[in-house]
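Reading through the C-alpha cells given below for one structure.
A single protein chain has been omitted; all remaining protein chains appear in their positions.
For subunit A:
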Amino acid sequence: MKTRIKELRFKENLTQVELAEKVGVRRETIVFLEKGKYNPSLKLAYDISKVFHLKIEEVFILD
C-alpha cells in the first residue's frame, strides 16, 4: 500500500511530531506509515485522512 502522507504533510506544513500528536500515535508510527512499511488500522487511517480533510482512499492507495 502506498500513502500520500508525506506529500500531504508538507502541503499542510506539518512535522511528523505534529501529525503524530494530532492522531495520537508515536512519531515512529508516522515514519513507518510514510515509508509504506505499516498498514494502519481503519481508525488510524480515518484519523489521518481527517487531518488532511480528505477521504481515506485519497490518502492511502492500494497497489
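Just so we're on the same page, a contact is a pair of C-beta atoms (placed from the backbone, for glycine too) under 8 Å apart; a residue touches a chain by one contact, two chains touch by 3 or more; residues count from 1.
The criterion applied here is as follows: contacts and distances are computed from a predicted model.
Trainee: With one chain of the assembly withheld, which option in "Aldehyde:ferredoxin oxidoreductase", "Tripartite tricarboxylate transporter permease", "Predicted membrane protein" or "NurA domain protein" matches that chain's UniProt protein name?
Mentor: Missing chain, UniProt protein name: "Predicted membrane protein".
Trainee: Which one touches the absent chain: A:M1, A:V17 or A:I56?
Mentor: The single option touching the absent chain is A:V17.
Trainee: Touching the hidden chain in the full complex, which residues of subunit A are there? Just list them.
Mentor: Residues 17, 20-21, 24-29, 32, 38, 40-41, 43-44 of subunit A touch the chain absent from view.
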